[in-house]
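Missing here is one protein chain; the remaining ones are kept as they sit in the complex.
Chain nomenclature is as follows: A, B, C, D, E, F, G, H and I, assigned in order of appearance, with residue numbering initiated at 1 for each chain independently.
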């Protein structure tokens, strides 16, 4: 049983059992965005959490150690996403990617926003003209630093 | 003079004159992220703002109407970005794209975060382990809606 | 059972049972273009509609919640379509895409035609030299609008 | 002087002179969508029209025969467009391409909508929730027909 | 049973039964090139022909309505073909594609050779230096024609 | 002066001087399809022919030896052509490529149609429903033959 | 049973039975390079040879007619090979492809080395600094020849 | 002056002066295939050879140190070559690449033919059915060898 | 049973049995990096080592000769890796690839670091600001050397 097969089983079982992602996240006591990403095959799931997930979704217990292993990450079926909900974030990168780079360099100097020391949060926020999806990407600034191991 | 040439001239002149993006944004009284995106060729620049920019950067006045036209958007030289600062945002999409989609559908229903009725903001925020780059993507939720013109 | 497998089953069962798309659309009381797109895996199918479809096509009831979930959209097997009937619409984009963009900007200002607040209709219309396929794409104009959530 | 250079000159001169596409279309007495496509390098421009365009835009007369030649068509810089205004039409193809194909076959039989015996029109149409971009693609139905020359 | 599976079954059964394409074409009374293309999944096969094919090749009768449906066309596994026999025709396009375009425009004006109102024929023809493969592509000339439905 | 620059000059000069491809072919006493392909950079042009072309089109004499050298062939700007007139031939390959291969193998055995010992001809042929573009591809059959040099 | 499945079975059975390619080639009395290529799915295998192969490798007899059919050639899983042993030959093409072309034209005139009337041989040859892999590609020179069928 | 510009100048000057590659190779006393590859930008040209080349072709002396530097190698404009003379060698890789790999492993064990400790030679060899292009690729066998620096 | 299937079985069985890569490497007395690469399908596994692996992981003995054969190498599912842990090494190539090339040429002359006569080692090394991943790539320098077999 590969991680890909387990992911497919999770996707199908969640719908069949009518469970929300929030319910799964609450059950394993993890942030919901982390939970969804992990159950879609993008993060290792600690053994105790994996046991809960396997139990709730009726999966085979042999899935637990596979879930606990670090997966091969990268969840887009094509380099440029085709799904409109996902594509808009790629479009943001096409339109604002250069500006993000320039802003980070002007504000922080040469470096990047880490995508590893990182969290992501989504909120529904009100606006007179219609509710808004507010996505917060929060990553540690990592300055380019020419360093070598000591000794 | 094409928009691409004007963008190249802006990039060069800003460095030569030692102006920050914040100074340019202040001068035209626009948000700094909007200003950088626009001056990198991703938004039309209103004529009055364009006149200020042309003056500050010492460009030819003939650039003003070209800056005011809606540009052909899309600022990445390759479909998958190679610059590390920009790549991390593509990586976020690879790792969290599926989770973003699932969260939006669970919270809002079927639809997307607009990238048109949209703003982006970046803040430097403190953390004991090092300052963080906090990027806020803020777009109107657009539900899938099968609508046609009236009459 | 994944959405892709259900789509394949729908395609096969429709042919085996000799049902037209119009018959399926009538049975669930939805526009025919919406119905075809949804049954080809591009829209969620509400539970009551899904129950009708499953019954008419002899599918397993477990397909209903999967049909009701928002699918991963994007129905072309290659980025540039190879099927001639579909390719002609890509060709329209190659030949008229720039003109569409310029027209929208001249008539409406900076913005896009929404593909979310959107409907599509096809009609057979007469002409002395042979009937015509008339496709109407009808989407809300969305102006570029730099807006943020309130509060 | 290549057609590509003339297209670039037209784009720049139109902005510099503040002419609208409608004014250019009226001047050569052609539909506006045809005019924009042609001036963006997608159709040959008849000599008399070309002479008017060259005069209005202040181009060199040597452009006239080049404008009158059938161009190498295909106006997208990348196979998948990056500009949001153009991309939405590619997205329509991803989401509704299969449905368009099925509808045409159910309604007309095996064949295609011609993109050669074809016109395109865009209208601004009202709706209580905001004006709409209504694009009409109108092409002759061409049935698959296994025919050979006579004699 | 998908069309792709039926195509694979046809390919295998034809070899197992030692039938030639000419024998299959004769049995259904269709041109041989049309027959091969159709049985390789590129054209719908009328129900009466499909019944003959299914009988000759020992396929299941449930294949008949699938064969009769218009298939998703496009038979090359890669955009640039790798098989030498097929590649030579792609090479012809690389070397003579521009010349074909120029000749058609000089002889017929602006337009295309239809690939829909079209037939293809291959003949073995003698030559002192060795027999030749003579392929005739025969398609209706379609002039670019800016036409709209009436009324 | 590279061959690419000479090709661009030929394209421009032919339009400026109002010469047809047939006139150029007659002047150098070569088949018109060969002539167009050669002048578009796909074949070497013998020195005597090159001299005639250079004279008729007003090019510099230094072009003659460059025209006489074997060029780097391959005239499509993208692997899948975007121009509709050229694309239809690629579409023929997508729809009939497999059938062409099977026919050649059934009729001739294992091998290919040469694209080197080859000629191409286009004719306008009449049909009651409209004139037809009839393209004849005529290449020597080359059987797969496992041969080595002698001695 | 497709040719691809038979190829996979041959690869597996050869290893399981511990047979060398040379033993297989000797058994069917063919050159070893031809034999390997054919058994990897790149050439048709004559019925008598196929019977020997099927017997030696313990395959099903139904494989014989499939092996005897001309296969869809092209054995690289990606356009640019990733396996180092194969990649080096692609690298040779990157570094020496232009020189090969120039040499052939200077020595033979305009034309190609046939890959159809062709054989390939590999020898282990000695050298003081280590044995060498010597690959001989031996193809008939085919001059570009504008020829048509007679009559 | 970049190496690419110098290569273009060499190509043009060689044709203008009517020099053969053999003459250039003789003048610098190097193998002709090495000479062509080097002058097409694939190898560094020693200073004394570069001086001869610059003199014979009438280039500027500043080209000598650029010619002497190790170039960025890789001379194909597209990953899959379009020129028929070069393409045939790519086709050989598609058809015989797997067999080459298997042969090398059976004869030499796990490893590769070096493309660095390597020479290439082309000969015209006779055959009753027409002269043949015989290309010899001669590279040192390099066994996979898990070795590390000493000490 | 193909090598790909065996690799998948190894990956799953290792997790199910809770074995580390170091334990597997110790059991077959090979370097750990070599062992992981080999068990992920990138190196042949000698028969005695294969027997140990098959025994430890509970695989079928028929896997041993397949493991012992030289595999088709190349372990990335996409040309540009999507997994962040792997991607960083591709990024190193984008940022430092040119510098690596220049350094090797300045220090060693024209040539390459062999990836065949090669070993790789990873160490955890301390640093006040956090432990470091230190990867050592150690390959024999191979000078470009135009050599041919003797005799």
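Assume a residue touches a chain if its C-beta (ideal position, glycine included) is under 8 Å from a C-beta of that chain, and two chains touch if they have at least 3 such contacts.
Quantities reported herein were computed from a predicted structural model and do not represent experimental measurements.
Among G:23, G:82 or G:123, the one in contact with the hidden chain is G:82. Seen from chain H, the chain kept out of the figure touches residues 1-2, 62, 65-66, 68-70, 72-74, 76, 79, 115-116, 147-151.
What chain I contributes to its contact with the hidden chain is residues 20-22, 32-33, 36-37, 40, 42, 73-76, 79-81, 83-86, 88-108, 111-115, 117-118, 120, 122, 124-125, 127, 129-141. In the full complex, chain A makes contact with the omitted chain through residues 31, 34, 43-44, 69-70, 72, 101, 105, 110-112, 114, 116-119, 121, 136, 138, 140, 142-149.
Heads up, the rule we're going with is that only the chains that are shown with their structure count from here on.
Separation between the centroids of chain A and chain G, computed from CA atoms only, is 46 Å. Looking at chain H, one finds that residues 80-85, 91, 94-95, 101, 105, 111-112, 114, 117-118, 125, 127, 129, 132, 134, 138, 140 touch two or more other chains.
Annotation, chain-chain contacts: A-B, A-C, A-D, A-I, B-C, B-D, B-I, C-D, C-E, C-F, D-E, D-F, E-F, E-G, E-H, F-G, F-H, G-H, G-I, H-I (touch as defined at the top).
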